[in-house]
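All protein chains but one are shown in place.
First chain written, first letter: the chains are A, B and C, and each begins at residue 1.
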Amino acid sequence: MVRKHRFVARVLSVALMAGIGVLQVCAQGTVPPSLQGSFLQPGYITSAGQTSDAAIVKVLANTRLKLGFGYDIAAKPQSIAGAKTLVLVLGASNKGLGAAGLSLEQDIERVKSVIAEAQKNGVRIISMHTGGTARRGEASNQVIELCVPVSDVVVVVEGGNNDGFFTDLCEKAGVPLVEVASISAAGNVLKSLMAQQ
Amino acid sequence: MVRKHRFVARVLSVALMAGIGVLQVCAQGTVPPSLQGSFLQPGYITSAGQTSDAAIVKVLANTRLKLGFGYDIAAKPQSIAGAKTLVLVLGASNKGLGAAGLSLEQDIERVKSVIAEAQKNGVRIISMHTGGTARRGEASNQVIELCVPVSDVVVVVEGGNNDGFFTDLCEKAGVPLVEVASISAAGNVLKSLMAQQ
Amino acid sequence: MALQRHEKVARRKRVAMSLLAILAFAFVFVVAAPLSAADTVKAEVSARNGMVASAQPLASAAGLEILMAGGNAVDAAVASAFALGVVEPNATGLGGEGMMVIYLADKDVTVAIDYRSMSPLADMSKVKFGSTGHVAVAVPGTVAGLCDALQKYGTMSLAEVMAPAIRYARNGFIVSETLAQTIADRFDPISNNEALLKIVAPEGLPLVAGQIIKNPDLAATMEKIAEGGPDVFYRGEIADAIADDMAKNGGYITKADLAAYRAIEREPVRGTYRGYEIVSAPPPVGGISVIEMLNMLENFDLASEAPLSPRNVHIMAEVMKRGFADNSAYVGDPAFTDIPVRGLLDKEYAKSRAAEIDLGKMSPSTKAGTPSEHPSTTHLSVVDRGGNMVALTQTISGFWGACVAVPGTGVILNNEMQNWSSRGPNAYAPGKRMRTTIAPTIIAKNGVPFVTMGTPGAGRIISTMVILAVDLLDYHMGVQEAIESPRFYARDTEKDLSIESRMPAETQAWLKSIGYSIKEYPDFDLFFGGAQAILVDPDTGMMYGGADPRRDGAVFGF
Partner (left out) sequence: MALQRHEKVARRKRVAMSLLAILAFAFVFVVAAPLSAADTVKAEVSARNGMVASAQPLASAAGLEILMAGGNAVDAAVASAFALGVVEPNATGLGGEGMMVIYLADKDVTVAIDYRSMSPLADMSKVKFGSTGHVAVAVPGTVAGLCDALQKYGTMSLAEVMAPAIRYARNGFIVSETLAQTIADRFDPISNNEALLKIVAPEGLPLVAGQIIKNPDLAATMEKIAEGGPDVFYRGEIADAIADDMAKNGGYITKADLAAYRAIEREPVRGTYRGYEIVSAPPPVGGISVIEMLNMLENFDLASEAPLSPRNVHIMAEVMKRGFADNSAYVGDPAFTDIPVRGLLDKEYAKSRAAEIDLGKMSPSTKAGTPSEHPSTTHLSVVDRGGNMVALTQTISGFWGACVAVPGTGVILNNEMQNWSSRGPNAYAPGKRMRTTIAPTIIAKNGVPFVTMGTPGAGRIISTMVILAVDLLDYHMGVQEAIESPRFYARDTEKDLSIESRMPAETQAWLKSIGYSIKEYPDFDLFFGGAQAILVDPDTGMMYGGADPRRDGAVFGF
């Protein structure tokens, strides 16, 4: 079962983090060695909440880092066929939802179905929050609470975790949290998470 | 006596003006034929009241019309030695008086002495007012009242005679008044007044 | 360090010292205030010799520079409009369109120049236009309109008036919070277009507030136009680039479409309101509805009650609904649709419409089927020393238009094709201009121009123009005060009355009691548009300019 595999990975990573003296949160920008290179190609990027931050992550991944990920801000379960890594970019955007013709509830249903598809196929999940305080709030919190517990790692750019919301959620769910200072640095973390091709 | 000569000229000019149907004021910009070419070189320009309009008349006369007049905004009696025509540019300017270090009273005394010198030597006088309404007011009126009655002709640019002040003074003193629309036109009048060289 | 608070408290204490002080204070204020009767968030700007009010300081500075170099209002408006295309690239530009109303005092000319975009000549009746990408793009009109206006009614060369815009594009300018937000919000479609991405994310990541944005390709494009005229854009090098990019990406615009484009000089629509003459932008845009609504309002004595009294807001809301219904039913491209212009502008017709209004209860809405509009529009007002006035509203439809830039040119293309209605006078046809609600307007009194005004704001443009006219002409507000007064919006197709939350509580309560459902927006919300206006005091010639605190507007005068 996928669940069991992930449980083992979590125990290992928690043990490792304890070993380097950080319990819930990795030292800023550092990726736990156990996770380095542990995510397989091909990857696929979508938003959770229609934030255009997803497009930023796409540009980072594909234009700058040449990772060649698939991308659809409003991906459906069938979109991720063949993918081995799913990148969820977290944040609810009214403008994004409006442009996509979706309500927040509809988008949450969409994200749930994509996550279910990923879990069914053993696709591992990276959740990223790059929008800072501007992408925090009640609506964004809903998608964050949905995605963090099912993630294999969470990457948050400075500001987004000012209130410790990610820290708490990750601690509860036993998911490693990597905090970085900038969107650029988030890109570097993404690269180090991916297996060398 | 100079007075007698001027009296004859006035009678002639009044008669002439009556002949062309204008009693006190010539048709705009026209110079009575009796006055055309009747002022002799060399000419000399000074202010009455330290208005910088005197400098404008100087530029008109010398730069544009090449009349080669002498010039001193604060001319003294000895300045006009040899001149046959005196051009008084009328207007009291506080800034001009200040720059020359003169009070209005002192400048009026200076102008009186220059006029006396002119009359002594048979120098004919052209009074010009080119400053419009900006060069009218109590102080300017004092120099205008001093100069108009002793002039052989008065040239006023539009605006300066809006209240008929020059018309009344010229009528009382029997001095021909030429009204013009612009400073440029005043220059043309000056040229037509001067004898051809 | 609460210095500011300390000062405010100190000031309040002093002011509160005596009732007499307050009364004296209010008295001084009323007597000394030049035109504005109430305190305003933004200061009203006054000047004597010329004034430009636009949505961005550099665009206002461009117009000011041209006015101070001796240009007339048209020269300055064209300079500011080209500059807006650089400094508000999300809202307007060479790839967009607009409409301008010109009043020339010396020649007594009043004219509207329609440089609205048009659909390509190919049959696109089976195409789903969408809101982004190459099929969303209509043939742009800005270059033709601005060049025509300058040539016919300006006094300067294209090179002179385009110089500031070229400078800004080449040297760059600081990205504002507003601009950064529009980049971030639209980054998903933007990231699909390499050419646009190069402009707004030159290092890959979207530019953020405080960074410098440059568009050297656009500078070069404008230099070519400054030298070669509008043909460069419609028949030459830029036309080639647009047509190539369209062909490669499934777009429909060809060189033939571009070559066929013409700006159209139109007779403005004219009306009167309580003795003032209203001159506004004719169909296919919204001035006709502004006048129709004012005609209806003339049947009510608005000035007898306070500006936001329950009755007055109700009357205006009912008038808006009727005006919008007629707009939807009748307004379209006059070359393709017979528009009953006279009928819509008829005072008797307005009277009969006004008679439908029940002062005691909300009437149900009437007609349906209006197209959606978008807030990516920008207005500009200019007055020069000669009393010449220009009111100009431009747009690329949505923010960042179709999210398509033409490679190598810096030109960002509109998404006007989304503005077609499914049927009626605004149904799609090849070579037709779609309806929008923009309504640049000039108000005169006894033939002397008095106000130039306009606003972006999509569907709210027409209602906001009506509110401004009523504020100025019925309530005698100052121009900045009028711009800042609380806005509201009703439409035949919408169940809610949209209001800014500053609307008095008792008015809101009464409106609810007679059947309205209220949708509340924040105190100052860009949803209701971001107006610019200049008022010239006919007695003194003094100019008073106002800019909307709902947007980063700037009024400069000298």
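Heads up, the rule we're going with is that a contact is a pair of C-beta atoms (placed from the backbone, for glycine too) under 8 Å apart; a residue touches a chain by one contact, two chains touch by 3 or more.
Since the model is a prediction, treat every value here as computed from it, not as a measurement.
Shown chains touched by the missing chain in the whole complex: B, C. Residue C:D537 is the one among C:E203, C:E267, C:E506 or C:D537 that touches the chain not shown.
Checked against the hidden chain, the listed residues B:V31, B:A48, B:I73 or B:V156 yield one contact partner: B:I73.
Checked against the full complex, the one of C:F82, C:F173 or C:F524 touching the unshown chain is C:F173.
The omitted chain makes contact with chain C at the following residues, 1-5, 7, 10-12, 15, 22-23, 25-26, 28-30, 32-35, 37-39, 41-46, 49, 57-58, 61, 64-65, 67-70, 160, 163, 167, 171-174, 176, 210, 212, 303, 385, 445-446, 448, 450, 476, 537-540, 552, 554, 556-558.
Mapped onto chain B, the footprint of the missing chain covers residues 52-56, 58-60, 63-64, 73, 93, 95-96, 99, 183-184.
Just so we're on the same page, only the chains that are shown with their structure count from here on.
With centres taken as mean Cα positions, chain C sits 59 Å from chain B. With centres defined as mean CA coordinates, chain C is found 41 Å away from chain A. Measuring from the averaged C-alpha position of chain A to that of chain B gives a distance of 93 Å. Shared interface positions of chain A, i.e. residues touching 2 or more other chains, are not present. Residues of chain C in contact with at least two other chains: none.
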